[in-house]
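Apart from one protein chain that is not included, each protein chain of the complex appears where it belongs.
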Amino acid sequence: MKEPSACGKRCASRFEQFVQPCLAELLGSALFLFIGCLSVIENGTDTGLLQPALVHGLGTGIMTTIFGNISGGYFNPAVSLLATVTGGLHLVMLIPYWISQLCGALIGAALAKVVSPEEKFWNASGAAFVTVQDEGQVVGALVAEIILTALLALVVCMTAINEMHSPLVPYTVGLSVTVCTLAGGAVSGACMNPARAFGPAVMANHWDFHWIYWLGPILASLIVGLLIRLFTGDGKTCLILKR
Amino acid sequence: MKEPSACGKRCASRFEQFVQPCLAELLGSALFLFIGCLSVIENGTDTGLLQPALVHGLGTGIMTTIFGNISGGYFNPAVSLLATVTGGLHLVMLIPYWISQLCGALIGAALAKVVSPEEKFWNASGAAFVTVQDEGQVVGALVAEIILTALLALVVCMTAINEMHSPLVPYTVGLSVTVCTLAGGAVSGACMNPARAFGPAVMANHWDFHWIYWLGPILASLIVGLLIRLFTGDGKTCLILKR
Amino acid sequence: MKEPSACGKRCASRFEQFVQPCLAELLGSALFLFIGCLSVIENGTDTGLLQPALVHGLGTGIMTTIFGNISGGYFNPAVSLLATVTGGLHLVMLIPYWISQLCGALIGAALAKVVSPEEKFWNASGAAFVTVQDEGQVVGALVAEIILTALLALVVCMTAINEMHSPLVPYTVGLSVTVCTLAGGAVSGACMNPARAFGPAVMANHWDFHWIYWLGPILASLIVGLLIRLFTGDGKTCLILKR
Partner (left out) sequence: MKEPSACGKRCASRFEQFVQPCLAELLGSALFLFIGCLSVIENGTDTGLLQPALVHGLGTGIMTTIFGNISGGYFNPAVSLLATVTGGLHLVMLIPYWISQLCGALIGAALAKVVSPEEKFWNASGAAFVTVQDEGQVVGALVAEIILTALLALVVCMTAINEMHSPLVPYTVGLSVTVCTLAGGAVSGACMNPARAFGPAVMANHWDFHWIYWLGPILASLIVGLLIRLFTGDGKTCLILKR
């Protein structure tokens, strides 16, 4: 199917600026959720958090490497919000990105359900976040989600949005996901990504304490983003500690 | 043995363009299969999929680093097919590459058999893929192989064939093998490579559901390759989301 | 809050040269201690030292990547001392850095305590170093801390202070932390960082053999730093084996 040349420059440009990035976020989110959910559903008992931590972290690094130039490679509504607040993403794209990411998450989680044996799927609650089981854990989990997402947000700001010129940038972001998962996985699940929480929650219809994984990451992104905006003052989007 | 200068330019050029790449694919496939099969045959019970996932992934990264400039560093019939479809490999080289890869796979799997204690070799079915045991698993395994190979194919397209200029490209490809193995290893074995399946299948004479590891990867490569060709339209080999 | 332009150039420069680096050391140390302590408090029994080794090592790599240009990215009183001795850090900044690092360590360890279930926190003694239990282990632990910190100090000198131009420098430093933790974690805890020891020691009020984690790292930094100074002779800060 050729790009119809009659469509003209404006049409092609709209495709490149709008449709293409949304498709990249959708496809990337679907693949990220597929491998991420499988790494939890099929996780053995002998390797602790290593398998999910490596899959989510390296998966983030790989997906951001290949889609970064097209859409920024967020696959995460909270990080997209941060990028909007700090000027890395145009406001008009935020809602389309969120929709793409959540749709991608649904597709990825659904495909993970399709290929998993039913018993394993339900034992793992379909990779939905089940770390928080009672009210007593809520405060700790919420604080952990906020701090861990703030760490991730800081890394994204200081490397990707700040345009550090290094081929390692996608992996610095990815490894911060690995590190946060290993550190906080047993406290809150170390989600840091509402889309990652949403997809499997729909598939397993598991909604207990689901709000933590929206409130925590979004709050952290807003805090980090506003701090950066406040400290930089004028038009140029710099970072909190860099004038 | 000196390169005979009487042979002239044409002969030397043929050696460089034809014999040398095939030898590289053969040698690389043999070494890749040797360490890959050993990592499964000698795998302990305490580290889940970590040992095979790291060996196959980092092994891919290392082999592609050292042979990439000579042959492209595929070591995988499905990825070679993808490269042919997307214009990264000349059609006339496809069959020689396939033969080199399958011969290399046989040599590597045979050497792994030679150095392994017989009991361990047969306990692991010689590192042949035995994840699928009954008909009920076939659909899930086939879908998993298709999606995981599509992820790998997408990474290869967006980095190596698209000539992303970064020393990390071989490791981005390699780590996508690691990630896919950790995510899908318990579902389908996460083969993504017919040659990897073929070598140990011959050595252990294990052919149950062997067709999955040819059909899945080749289908995925064709789908990704054709999508890219369709969306790009004319001569220049671009990528699906890049006009 | 705009940078008040009335303050003038001197004020802004003082902010950049003094306040900003100290804030970076404080924030970085707090985040490093938070994830580091959690990785020990929440460590499972099946993965040995892998979880803490990866979190401390990759965490060092990530934090040094994002704060390196602002403060040098030390987060470690012993390494700051080394940098002062070898000329990488101005003497007047040493005490402010130490205070920032120790305050950050307290904040990070306190936050880790807040989010951890009480039982797990006390089982792990709040991630304080408890490897040395009796007098018989003291010599081995002290020697191990000295050698491991010397290795880390040598890596810092040869890469960061020596201004090796490679995006991998922060990860070479970080991976040396991983390697030392895996090698020496069971002997001495492989602390190599008085701030890392201090934070959780306060939170768990655990001070047995605490001095080892100050004496060992500081001694190692002094030895490596002086060797480098002696061998280089004059003003230019070169390395021990490089004239």
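Details
The chains carry the letters A, B and C, assigned in the order they are written, with residues numbered from 1 in each.
Here, a residue touches a chain if its C-beta (ideal position, glycine included) is under 8 Å from a C-beta of that chain, and two chains touch if they have at least 3 such contacts.
Computed from a predicted model, the values in this text were never measured in an experiment.
The undisplayed chain touches these shown chains across the complete complex, B, C.
Screening C:Thr60, C:Thr84, C:Thr178 or C:Ser221 for touch with the missing chain picks out C:Thr178.
Only one of C:Leu154, C:Cys191, C:Ala204 or C:Ile228 touches the absent chain when the whole complex is considered: C:Leu154.
Where chain C meets the chain that is not shown, the touching residues are 45-50, 53, 137, 140-141, 143-144, 147-148, 151, 154-155, 158-159, 164, 166-168, 172, 175-176, 178-180, 182-188, 230-231, 233-234, 241-243. Those residues of chain B that touch the chain absent from the view are 1-3, 12, 15-16, 20, 23-24, 27, 31, 34-36, 38-39, 42-44, 46-47, 50-51, 54-55, 58-59, 61-62, 65-67, 70, 111, 114-117, 167-168, 171.
The criterion applied here is as follows: only the chains that are shown with their structure count from here on.
If you sketch which chains touch which, the chains link end to end in a single open path, with no loop closing it.
Separating the CA-averaged centres of chain A and chain C is a span of 29 Å. Contact with two or more other chains is made by residues 46 of chain C.
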